[in-house]
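Take a look at the structure below.
Missing here: one protein chain of the complex. Every other protein chain is in place.
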Amino acid sequence: MDKIKFDAWVGIFVAIGVISLLGLAMKVGNLTSNDIRETYSVIAHFENIGGLKPRAPVKGAGVVVGRVKSIIFDTEAYHAIVKIDIDKRYVFPKDTFANIYTAGLLGEQYIGLEAGGDMKNLSEGDRITQTQDAVVLEKLISQFLYTKASEED
Amino acid sequence: MKSLINFFEKVGFSVTSRIHRLGTATRLFFLILLASGESFKRFQLTMKEIYFTGVMSLVIIIVSAFFVGMVLGLQGYYTLQKYGSSEAIGVLVALALVRELGPVVTALLFAGRAGTAITAEIGLMKATEQLSAMEMMAVNPVGRIIAPRFWAGVIAMPILAAIFSMVGILGGYVVAVIVIGVDEGAFWSQMQANVDFRYDIVNGVIKSLVFGVACTIIALFEGYDAPPTAEGVSRATTRTVVTSSLVILGLDFILTSFMIGG
Partner (left out) sequence: MSDNLITIENLTFGYGTEILHKGINMEFQRGKVSAIMGGSGSGKTTILKLIGGQIKPKSGSVSVDNQIVHKQNLDGIYKLRRKMGMLFQHGALFTDLSVYENVAFPMREHTDLPENIIKDLVLMKLNAVGLRGAYKLMPTELSGGMARRVALARAIALDPDIIMYDEPFAGLDPISMAVICDLIRTLNDALGATSIIVTHDVAETFSFADYIYFVADGIVAAEGSPKQLMASKLPFVKQFIHSEKDGPVPFHVSAPSYNSDLSL
């Protein structure tokens, strides 16, 4: 009799636990909303990535289509190589443009993809050739001051 | 001069005895792993202990989680409102619970509720020669008594933590959406957009697993190591709570820094 009581209660206990975990995964987490399971990865070279971090979103027209997988520094060409995972459901032309943008004024940085006009599409291991670096505030300001100064001369 | 030497003697003694205890605890951990076969072959043994550690802790976990969630909802709302972003309340409640409060508060409550019970039980079994009697019956007490309790704790903790997080979020929902009137859609959608399954929820589960191992080992060790007297057992019970709490908080910092760094 005791045996049945223990089994039943432990069963209920585990069931509540599983429901909670599923609830967390589905209702609270993003397991359903934008689950990026099958991906293909492409790389892009940037002179400066600013504050871009691994796992930053990759957006096409504002929709999250992938994530930054890794960022490494290339010691030969002295620039950053960013590896991007893109969801298999989304295809982009070969001459797609990759920009590093900032969400809001001080928000996190993400990569925005702008489709080009090529007939062929990007596939696993390809490189996005056209890139635009992150805007670094200090550079922008010094550039502004410099041009202002040269105008006054 | 003499008092200085005495002082160093005391420091040295307390350090070596602590290291000694750490060593015995580690040894117990390996003995448990070695003797774990029976806990799974005769899962009924472990099942009974899951009932005592897990099911019996459900009420305290659910009630505390609900209150913690409601407080988070209230405090979060009044803070976020100043910055005009009260819809972010869902994210705040969910992230706080899933990443930190769920695993940590569950582990602290577990140490107080189930950990002390384990220590007192094992300590009393030792004091009344039950463990000795078992040994004389050619039954290994580590396999028969200690290991099932260990696995029960390790299994129960993540389940309790998941329940804590979910109930806490429901508590936050009650305060934010039903009482204060934050938009329900914004509450859930903001949450979903910012809580990542792999990096927030799975990491929370990993934390609670680690806490489960730590808490249960501490409780079992304190009981197993307790002097077989009434005073010894009561001191061991107190030590279970103190040591568990410190270890949980320390481990939490270490784990968090690894998870955020990596």
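Residue numbering begins at 1 within each chain, and the chains themselves are lettered A and B in the order written.
Just so it is clear, a contact is a pair of C-beta atoms (placed from the backbone, for glycine too) under 8 Å apart; a residue touches a chain by one contact, two chains touch by 3 or more.
What you see is a predicted model, and the numbers here were worked out from it, not measured in a lab.
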Which displayed chains the hidden chain touches across the whole complex: B
Which residue of B:63, B:133 or B:260 touches the chain not shown here: B:133
Contacting the left-out chain in the complete assembly, out of B:124, B:193, B:209 or B:247: B:124
Residue numbers in chain B that touch the chain omitted from display: 121, 124-125, 128-130, 132-140, 144
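We adopt the following convention: only the chains that are shown with their structure count from here on.
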Residues of chain A that touch chain B when the two form their complex: 3, 6-7, 9-10, 12-14, 16-17, 19-21, 23-25, 27-31, 33, 35, 55
Chain B residues within the chain A interface of the complex: 44, 47-48, 50-51, 54-55, 58, 94, 98, 156, 158-160, 162-163, 165-167, 169, 188, 191-193, 195-197, 199-201, 205
